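This is the structure I have questions about; it appears just below.
With one protein chain held back, the other chains of the complex are shown just where they sit.
So, subunit A:
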Amino acid sequence: MTELTSLTIAEARTKLAGKEITAVELTDAYIAAIDSANEAINAYIAVTPDKAREMAKASDARIAAGKAGALEGIPLGIKDLFGTEGVHTQACSHILDGFAPRYESTVTQNLWNDGAVMLGKLNMDEFAMGSSNETSYYGAVKNPWRAKGSNLDLVPGGSSGGSAAAVAAHLCAGATATDTGGSIRQPAAFTGTVGIKPTYGRCSRWGVVAFASSLDQAGPIARDVRDAAILLESMASVDAKDTTSVDLPVPNYEASIGQSIKGMKIGIPREYRVEGMPEEIESLWQQGIAWLKDAGAEIVDITLPHTKYALPAYYIVAPAEASSNLARYDGVRYGLRVDGKDIVDMYEKTRAAGFGQEVKRRIMIGTYVLSAGYYDAYYLRAQKVRTLIKRDFELAFHAGVDAILTPATPSSAFGIADEDLASDPVKMYLNDIFTVTVNMAGLPGIAVPGGVDHKGLPLGLQLIGKPFEEETLFKTAHVIEQAAGRFTPTKWW
């Protein structure tokens, strides 16, 4: 049974359509894999085997009736941030204790409408605030990758750490994830998987627990570029329930796989060469440039002068929006309540007990920068800097650049409970230095594996595209994947 879990979505789709395997067999194989691995990896915080088998059975019936959807019978893991009707939805926070919504998020509903099967809910940093998955109320996720000759546990990245680990360890065929500052692309890079954050507005945010509404965007983490294209095509939609959902038809993303990139102009931004960046990241980047050049692309040096201000601006905008979004958790309408002597005491005790340290820190920063007298100095200035960051990209695209190539992260995966990072929140934030600009400008970005470092750990390359030109990213990422190959961890769990 175990070899069923090694199939990509595209491969499983062919076997299901050819009736070589059934959706129930495929689902059972994944449930068995989760049963034996999850104690070690901790990728799932809720497994829904009964629901999965029921959905798989329905898929088999539709396949038999010739009514299969685009993802018919494909077992997926869902990040705990997505509202799933009647099923654990807590953004991996204690404050949403026991919450099971009476509605389904648009993105997950789109997947079920296409016939996908839900295996369960995936671990993540609390409210998607983190780059290591260590802020989860349900504990850290272990990266399926370990350094050569080491049994030290590594983080899978974050905030979509459970999604990336589950995909890398073959505990689902693909997973949903979300990205506010790099939460899809950084964990994808740390686990040798492919992750795409589409253009802001491409996937509906309806029914997804909000962190920073002007930055949050859903996307898939998958084993390869084709699977990522298949998943995004199903997740994306035009949704009247999200006013920021953009009114553009969803293209056939899979059709871009295998297309030529000959004559395309790829920009290389000099500002992404940061101080203290390991030599290996630089050589990975050069390798990526060489691959694209070999495939006929033209490489041009570009400048994005406001790059260094993206992360500080992010750490004003994101906490400000979070402090406002998370005001709703007050012990009244859902989740945890800690009683107090009066209503304010109840609010304060509930929020003190329900939020973890990182979430509290960000709510505090957000409350401070929005408080009377500081709004102009912090929030307004950060939003102006954001305009400048976006303008940098627009100038590059106007000059004829089709896509931009950068490293995805400044390092490979680091250890769980790394003391150096734990003692300084800003150091942890620097993990998102290459990814956060993309969220600030609302652009699409894909992380694709490019190789391994001297420790044998995966490293990712990032491609940044023009708004709503995800197809360009898929075809270019596929060229990199063809050259670099795919990366699978050695099983230790």
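In this text, contacts are C-beta pairs under 8 Å (C-beta built on N, C-alpha and C of every residue); 3 or more make two chains touch, one makes a residue touch a chain; residues count from 1.
Criterion: contacts and distances are computed from a predicted model.
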Choosing from "Autoinducer 2 import system permease protein LsrD", "Tryptophan synthase beta chain", "Aspartyl/glutamyl-tRNA(Asn/Gln) amidotransferase subunit C" or "Nucleoside ABC transporter membrane protein", the absent chain's UniProt record names it "Aspartyl/glutamyl-tRNA(Asn/Gln) amidotransferase subunit C"
Listed residues A:364, A:399 or A:417, member touching the removed chain: A:364
Selected residue (touches chain absent from view) among A:135, A:323 or A:435: A:323
Among the options A:69, A:410 or A:425, which residue touches the chain absent from this view? A:425
In the full complex, which of A:206, A:253 or A:378 touches the chain missing from this view? A:378
Out of A:199, A:406 or A:437, only one touches the absent chain, namely A:199
Touching residues on subunit A - with respect to the absent chain: 98-103, 199-201, 214, 240, 243-247, 306, 308-309, 311-313, 315-316, 323, 327, 330-337, 339-349, 351-352, 355, 360-361, 363-365, 367-368, 371, 374, 377-378, 380-388, 390, 424-426, 429, 441-442, 467
